[in-house]
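Sharing a structure, written as structure tokens. Questions coming.
With one protein chain withheld, the remaining protein chains of the complex are depicted in position.
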Amino acid sequence: MNKLRPETMERVQKYSAAALLLVFVLFNSLFTPNFFKLQNLSNILTQITPIVLCGMGMTLVISTGGIDISVGAVMAVAGVLTAKLMPDIGVLPAVLVAVVVSILIGCFTGIMVGKLRLQAMVITLGLMLGLRGVAQVLCGGRDIYFNKLGPTGEQLAQWGSYKIGGVLPVQVIPIVLSVAFAWVLVEKTVLGRQIQAVGDSPKSSRLAGIRTVSTLMFVYGVSALLAAFAGVFQSAKVMVAAGSSLGQMAELDAIAAVVIGGTPMTGGRAHVLGTVVGALIMQMITLTCVMNNIPDQYAQVFKAIIIVLAVFIQRGKAR
Amino acid sequence: MADILLDIEGLEKAFPGVKALKGVKLQVRRGEIHALMGENGAGKSTLIKVLTGIYAKDGGTILFDGKPLDARSPIEANAAGISTIYQELNLVLFQTVYENLFIGREPLTKWGRVDRPAMVREAQRILQEFGIDIDVTRPLSNYSTAVQQMVAIARAVSTKAQLVIMDEPTSSLDVQEVQLLFGIMRKLKQNGISMIFISHKLDEIFEICDRLTVFKDGSFVGDYDIDALDQLKLISLMVGRDSVELERTKKGYALDGATQVAAVKGIRRGMQLAGVDLEILQGEVLGLAGLLGSGRTELAQALFGSHVPDEGEIFWWGQPAKVHSPADAIGLGMGFCTEDRKVEGIIPHLSVKENMTIALLPKLNFLGFVRRKQQDALVKKYIDRLKIKTPSPEQAINNLSGGNQQKVLLARWMCMNPKLIILDEPTRGIDVGAKAEIEQLIQELAQSGIAVLMISSEIAELERNCDRIAVMREGRVVQQLKGDDISQNNIMNAIASGSGNRGAGQ
Partner (left out) sequence: MRGAEKMKKTLKTVSGLFYSKSTILAFLLLVVVTSIVFRDQNFLSVPNMMNMLLKAAKNGGFLALGMTFVILCGEIDLSVGAVFALSGVVMGLTGRFNPFFGLLCGLLVGVVSGLMIGFMVTKMRISSWIASLAMLFALRGVILIVADKSVVIEGSVLTFAGAKILPGVLPGMSGGISILIPLLFIVTFLCMYLSRHTRFGMGMYAVGGNGEAARMMGINVEKIKIKAFVASGLIAALSGVLLASSSGSATLSAGNIYETYAIAMCAIGGVKLSGGEGKFSGAFFGILIYFIINTIFTYLPSGISVHWQSIIMGALVLISVGVQSEALQEIRLQKRRTPHKAGR
């Protein structure tokens, strides 16, 4: 009967995202001046960093059927923590501390969701609230400016502005690494199979011997880890660790990227490259608006509409 | 004759791949308690769903109170006078008793307010008519399942139902609560209300019902007065001989002295398992016989760690073992092919290849990376061996037919080289050809030294394949049959005589 349909539907969905991206690129190459200029492309790369990093983590989380809306707050905590600690212990150790703390937060979420079977939305909502407060408390309510931090401030600023070979922004490293990590994990490893199985059918997975709780802890831990790096890189770029604004709305962009990229919200197959396409689309929306002098807020509205449509289309095809 | 309230003739209903109802008949008279009997897949629940408008019928007629009935939803069925009490009660447990009775049709005062005092009074009145005296202002969750069921029935009656369908109403009731329920049913009968009683508890059927109808594999077998039957006759009607008469070829019992692979002792779980002792030997095909609700699946779940029992011990190769999760069981060397493969077996959107190897992956990897070549070779091997029909190993398992899905699940456990495989209804929903293949496979597994625990409702299948059969009834093993003692008659006798309580049979 409809044995072939679900397959082709999935394919259409996957390619429709890429097609949409193509439309954006074409539109911009025709109508936006300076689109293919190096500076512009380089900007795209730097701006897309937090979305891609958080998006990779979010892809994994969503493919287990969960969600993590605390990533923005984790970004803030990590950024502020790094900025606060690095004058005393150096940049790398500070980053390490921030990352470890974030992983612990993620594991906490994983336990809450896995063992107590609490809704991921609510847990991460509470964390979002609490962690934002933590970030604020850590920075004493005042943004930490790097240029006031002396040598370590300059070092971390390099993480934001250094250009490899004078041309390629340093952000390409975390982007490539995180995408590669996520892709390899999902496509090639045992754990990746297990993560997708848990999202697709938690009952069957458990009966097949998959340890659900540790899988979830891993997934939320990774999400927090990547969010931490996103926070560090982002604050490095703007040279400020702002407890209040760092990472704000980051969760929206990440979720949007994942949803548009084709990973179903109900859990199951993770589409890592789809998320990358989704992230690019989100960025294109912002870019198209900026370069054509449309105020940012229209971009926001447009993004919201796209998310709803993307989820709706998935719903229609899922069952 | 007596007035016929519900008259169903030639009812047909098909789903993709399976014909659930093949022209069945059901006649319920006024003021009668009528039992609907049949094993899983017989078509009972499909019939009820068609009657109450959840499914649309493909053919046949339904006459209710003399008029044709074509309910499009349970609400329409309700309005026509048919109420259903499901096992998963359709009540709101957080709300009070009286609120539950009136949800959706709350009486209003002349100011338009919801009239709570009136609701409380009326609720008390209705329940007292049934002989239930409880505080109707407390949440429904405060009360036992039995009381909750009474409230559901009371609601049905107060909505002027003429026919009340009860789906497994006694499954979580204890002896006294069952009597309470029966008292209410008799009162309903006096008031001229008919009931369809679906249950697998033969003792109760014989106690409370007036007549019964038997379905088997979607067909109507017959309807009878209760006095014209005994338990043995009833069982043989429900699960009796197959049309395909395959002979048992095993002779004798060759496993005396074989090593004990697994054993359970004193397993208790709620109402479903009442103290089970059983052992399984190496290379043996041990069958678990019994009707629905006898606790066979629950026993398997206890053994495999998917539902830890309240009490009891598990032994593995003679040593006590802690089995608190499926992962533990798999680690010991067990495999479990569950009954409900859609929900507890397949991982629907993943491929055949992934489904087959999902349990094996922790052993099929190099530093966490899946060993692609080995995986592909393994998958190919089992696709060939089990003759799994799929366009490619990458095909999503959801797209395969039921029989092929089952084969993939079997392969999932076989490729782990387990010491014990538990199969729960392995050939359900599978065509005859594939069935024979799977039965052959089971024998091969046993011959290679694997212990097989096979749960089946098909007596003939058990007769053909098992070295030993443990018959379960009401949560206990009541009898064991070995070697040449195994025959369909003996099995059915054992099931029937299990409790030795009521029932005209032996």
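Think of it as A and B in the order they're written, each chain with its own count starting at 1.
As a convention for this text, a contact is a pair of C-beta atoms (placed from the backbone, for glycine too) under 8 Å apart; a residue touches a chain by one contact, two chains touch by 3 or more.
Quantities reported herein were computed from a predicted structural model and do not represent experimental measurements.
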### Message
Touch as defined at the start, partner being the missing chain; which of B:A71, B:L91 or B:L188 qualifies?
### Response
B:L91
### Summary
The one of A:I103, A:L131, A:I144 or A:V198 in touch with the missing chain is A:L131
## Note on the structure
Touching the hidden chain, out of B:P16, B:G66, B:G104 or B:G257, is B:G104
### Message
For review purposes, identify every residue of chain A that touches the missing chain, sorted by number.
### Response
67, 112, 116-119, 121-123, 125-134, 136-137, 140-141, 243, 249, 252, 265, 295-301, 303-305, 307-308, 311-312, 315
### Missing-chain contacts mapped onto chain B
74-75, 78, 89-95, 99, 103-106, 108, 112-114, 116, 141-146, 174-175, 177, 268, 270-271, 274-275, 308, 324, 474-476, 499
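The criterion applied here is as follows: only the chains that are shown with their structure count from here on.
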### Message
Touching residues of chain A toward chain B in the complex: what are they?
### Response
1, 3, 6-7, 188-191, 193-194, 196-197, 200-201, 203-211, 268-269
## Note on the structure
chain A partner, complex, touching residues on chain B are 16, 304, 306, 325-327, 329-331, 336, 338, 343-350, 354, 358-359, 361-362, 364-365, 368-370, 396, 398-399, 412
